[in-house]
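A single protein chain has been removed from this complex, and every other one stays in its place.
As written, the chains take the letters A and B, and residue 1 is the first residue of each chain.
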Amino acid sequence: MVGDQIYELCKELFPINRSLTGDGVRETLSILRRELPGLNIMSMPSGSRCFDWTVPKEWNVREAYIVCPNGEKICDFSLNNLHLVGYSIPIHETVDLEVLQEHLHSLPELPDAIPYVTSYYKEKWGFCISQQERDRLKPGSYTVHIDSKLEDGELNYAELLIKGDSDEEIFLSSYICHPSMGNNELSGPTVLTYLTKYIMSMANRRYSYRIVFIPETIGSIVYLSKNLVVMKERIVAGFNLSCVGDNNAYSFLPSRNENTLADRVALHVLQHFVDEFVEYSFADDRGSDERQYCAPGIDLPVCSIMRSKYAEYDEYHTSLDNLDFISAEGLDGAYQAYVKVFDVLESNFTYKINVLCEPQLGSRGLYPQESTKDTWGIVKNMMNICAYADGTKDLVAIADKISIPAWDLIDIVSKFKKSKLLEKV
Amino acid sequence: MVGDQIYELCKELFPINRSLTGDGVRETLSILRRELPGLNIMSMPSGSRCFDWTVPKEWNVREAYIVCPNGEKICDFSLNNLHLVGYSIPIHETVDLEVLQEHLHSLPELPDAIPYVTSYYKEKWGFCISQQERDRLKPGSYTVHIDSKLEDGELNYAELLIKGDSDEEIFLSSYICHPSMGNNELSGPTVLTYLTKYIMSMANRRYSYRIVFIPETIGSIVYLSKNLVVMKERIVAGFNLSCVGDNNAYSFLPSRNENTLADRVALHVLQHFVDEFVEYSFADDRGSDERQYCAPGIDLPVCSIMRSKYAEYDEYHTSLDNLDFISAEGLDGAYQAYVKVFDVLESNFTYKINVLCEPQLGSRGLYPQESTKDTWGIVKNMMNICAYADGTKDLVAIADKISIPAWDLIDIVSKFKKSKLLEKV
Partner (left out) sequence: MVGDQIYELCKELFPINRSLTGDGVRETLSILRRELPGLNIMSMPSGSRCFDWTVPKEWNVREAYIVCPNGEKICDFSLNNLHLVGYSIPIHETVDLEVLQEHLHSLPELPDAIPYVTSYYKEKWGFCISQQERDRLKPGSYTVHIDSKLEDGELNYAELLIKGDSDEEIFLSSYICHPSMGNNELSGPTVLTYLTKYIMSMANRRYSYRIVFIPETIGSIVYLSKNLVVMKERIVAGFNLSCVGDNNAYSFLPSRNENTLADRVALHVLQHFVDEFVEYSFADDRGSDERQYCAPGIDLPVCSIMRSKYAEYDEYHTSLDNLDFISAEGLDGAYQAYVKVFDVLESNFTYKINVLCEPQLGSRGLYPQESTKDTWGIVKNMMNICAYADGTKDLVAIADKISIPAWDLIDIVSKFKKSKLLEKV
């Protein structure tokens, strides 16, 4: 199961302190480059203007913790990087509990969990702590120690372009800006890494593939600002890989325009590949980089197949979204669904039958020799392709029309093409 | 509550004997002109040919009643003008009860009610009487007295044109041809009067407004025959105001083409402004001047928001549709719904966002200072406008897409325009 290897990669990447910028992002991208030779790691300097946004300062942390009145060290960043509010400014100060409380974040409804909090665009400091631990804090003086740097540097991201027969591109994006959490986010870049290996292993590749690992929001904005024209020219379908690691659910978030090739294929795969899935709406439920990819004027056809969607599970954005929340099975399910998506996209041509009226399959050696329930299904599919390959419907449209998975037609179409029964339109 | 003032106007107009023509119509229009200075009262002579119709003679009544064998006076027009069949010819005659019966109208299923009956296009005479009173009539000689005049004169109607920035017009029509009844009809012209005051009070008026008070059917035909070309050129949305006075229900009657701007805005308002409403069909349920405004070749976008629809409540076209059947609350509800309709129409531009990818609201001072549940809703609406203002959807379409009332977006759009984030397409 490919999911096992993906899970191993998650374990390796889990401890690294990722954020929008910094050493953790670079370390993560280096490990991905080890897996994907040719991955091109790029940078954009702090302060760069990209559309309406400015690339933030680079943030790095050496250590961070709080010393209690009794000398106990708590909220130690070296034990769990979620303890430190992302982009916290450096500080070394002793404060009363009341003052400290204003800088603490916890979740009363999940008393075991350390929440995940950031303050990218407002300079401040803070710690995240479980409600249980917080409730135990006694009045007194606390020494707050954050040895971080927030200074001009760069924002890093990576890109891999895989050439296919056509310049038309499938676009795949995932993000690498969250510290130690599993479903959101490590499942995304790790599943995408193994999908990239799958794409590179394809014998014949119809489409070119544009694969990016970026910090969420600002990263997609940076990338779009540098590549918009070519992306709009070439991308025919795109997918934002996020929350593809747990084994509790499948879900779908459409693109803004809702009926693009990407949406049609993703929905088709979900309808035939999994027992059930949750269908979210772009208007009410979007929240990741589709917000940028589908913005007016950008208008890329980008949707998402997910497992449990961000903001829709209790463990989301807490220390409980850990390596136990995700699983090899969960990762593998998402991986296999996307493999189906690519297989269908690669085969999704529009065909026209070359014969008037129903063809004689037998005289062309296309009729199965034996007559079993299986071969009866194949014959039915063959006759249905003959009936619907009228030059106006792509393979997915035909499969939708006859209510079967498109991948059941791929082999038949291939034989029909060899027999000159079908031609591409 | 504006409904209180509208109700007072209903009380003033209630006793007047309106019909297709005559002094009652002129008196009614004079009172409306008192409320709406500038209202232009117009006339069309009897016998004028308008499309397929001929303007009828003018009808006026001095007195009408029946004297019973015992000398009692019944069906006295001066006590309730519904007692006399509309357009009754003059008569002074003594007849037996059997002959009289052929000229009486009553409602066995509503024994208390005097029905409302007219005979516009066939010259005859008749009286309307409650079933209870009719059942008490004894055999004998009855003196029938109708002092009416049916002679060449004119048909009256009134028009008010209110200029806006654009020549494009919103068209509002109501009718003034029914005697003493409340929901159908006094609610119509009175609510329209107060809506006209509202329109005149608008600080900035995008649209011009064409407001007419006419006798039903023949009046709309007369008006269309004189104004069709300019109406077809200018009217972008129209509403026929009828049955807007009781507090029992809301209802909607679409235009014939069903998906015009008028229909879209009226449905949007009803979906968000009232708890529930009845949706009628043009094919099965039309019955007022939309029959003319939406006729083939006329094709104006005219629909109706109503309270209890004509022909759908027991009291309809009887003396029970009186000042007790309507109420200040009922009138006010319809008034407020139409105010929403105008507010939405005036703001219903198609916008395009000026920034690629999501904009930085904070740097533009657009992000709320405080973070409350209310401001969270506003931020969500702001981001949704950014996501959907792609130059193809008007404000109502965006509001429909994100399932909120369009009026919740008006203030945001205004701020966005000031910040140059949005531009009209």
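Methods note: contacts are C-beta pairs under 8 Å (C-beta built on N, C-alpha and C of every residue); 3 or more make two chains touch, one makes a residue touch a chain.
Treat the numbers as computed from the prediction; the structure is a model and nothing was measured.
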Pick from A:Ile298, A:Cys386 or A:Ala406: which residue touches the chain that isn't shown?
A:Cys386
Option touching the unshown chain, where B:Arg291, B:Arg307 or B:Lys393 are the choices
B:Arg291
Hidden partner chain, residues of chain A it touches:
352-353, 355-360, 362-363, 384, 386-391, 401-403
Chain B residues that touch the omitted chain in the full complex:
51-53, 121, 217, 220-221, 224-225, 228, 256, 282-284, 286, 291-292, 294-299
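In the analysis below, only the chains that are shown with their structure count from here on.
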Which integer distance in Å separates the CA centroid of chain A from that of chain B?
55
